[in-house]
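Presenting subunit A:
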Amino acid sequence: MPTTIENWNPGKAVDRHPEATYEDKERLFLEVKNDVRYKDFIYGCYECGICVSACPSARFYDFSPRVIAQAIAREDVERIYDIITEDIWNCAQCFSCVRCPRQNNPGGLVTILREVSLKNGLQESKDALQGYSRVIYKVMLKGNQVSPDMLQPDFFPDWGPWVQNFSQNMHVWRKAIPMDSIRGLTDVAWRTDRKTLLELYTIWFESGNMDIIKELDESLYDLLTDVMNEELEEG
Partner candidate 1 sequence: MSNDILVITEHMDGKFSDVSFEMVGKAKELASALGGQAVAVVVGGGVSSNAFASDSTIHVDDASLANFNPEAYGKVIEALVKEKSPRLVMFGWTATGMDLAAWLSARLGVPCAAYVKNIGADLTMTCQAYGGKMSADVSSAGDMAIAACLAGSFPLEAGQGSTAATTMASPVSLDGLKTKFVEAIKPAGGDVDITSQVKLVSIGRGIGGKENVELAEELAGKLGATVSCSRPVVDAGWLPRTRQVGKSGLKVKPKLYLMLGISGAPEHLEGMKSAELIIAVNTDKKAPIFNVAHYGATNDLFEVAEAMLELL
Partner candidate 2 sequence: MTSGKVLIIGGGPSGLEAARCVAELDGEAILIEKRERLGGTPDRENYAKLTHHWRDASEAMADMAAAVTSNKNVEVKYSAEVKGISGSAGNFTVEIEAGGVAEALNVGAVIIATGFQHFDPGRATQYYNYYSFPDVITLTDLEKMLKEHNVVRPSNGQTPKKIAFIQCVGSRDRQIGNEYCSKVCCGIASKQAIELREQIADSKVFIFYIDMRMYGYWENEIYWPAQEKYHVNYIKGVISEVLQKGDQLLVRGEDTTMSRPMEVTMDMVVLSVGMEPSAGTRAISQLLGVQQNKYGFIEAGGAGGLDPVATSQEGIFVAGAASGPADLDDSIAKAGLAAARALASVRKVMA
């Protein structure tokens, strides 16, 4: 096909994601806009750059909370789709950007964008969270986000010889902690009552969280629902 002005895309043309229709992009935006938090998170942006000033991601990535706020303030549906598919996973969620003199909350907008991305099963979010699902599994099932046994030397060589030392001594070190709620536990951070976990499972189901997990990773969903349902039935 000859290259013409219509099909040539030098990389700066508006439509970076022709694979999605405008209607799809608009639908995602409306989901974002309909979030209860939306109007607390965006007022308008006059491009002062204060949000970028302390943004850790902007130091290394071509990432800009200002652009995110501006795109959303303008309701630039195309650009917002670019952000959903390209930018949001670089945010460190530190909320340094909330110093915004307009009281926008770009980090909060990213939170909503991420949720929408997941809820709609966008491939980019699946890719971004690929290595992370074991943590989701842990938090949803155990009620703790991290546990000592997650610190495998193979996954953390960049933390130095400490990781090997730790991993060799984990069991005995865990017993040498004076707190009763922690002592001896290696697969969770602290001891949690079974009743507490059942309540947590109830929340996951009732809040619609499980639907998000289903979009993200079906097999993870199956795994979690099996365990949770079984427990809930027993409980």
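The working rule: a contact is a pair of C-beta atoms (placed from the backbone, for glycine too) under 8 Å apart; a residue touches a chain by one contact, two chains touch by 3 or more; residues count from 1.
Selection criteria: all candidates are chains of the complex that A comes from, given by their letters.
Keep in mind it's a predicted model, so treat the numbers as computed, not measured.
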{"item": "In-complex contact partner of subunit A, selected from candidates 1 or 2", "value": "2"}
{"item": "Subunit A residues within the candidate 2 interface of the complex", "value": "43, 46-55, 58-59, 62, 64, 66-67, 99-103"}
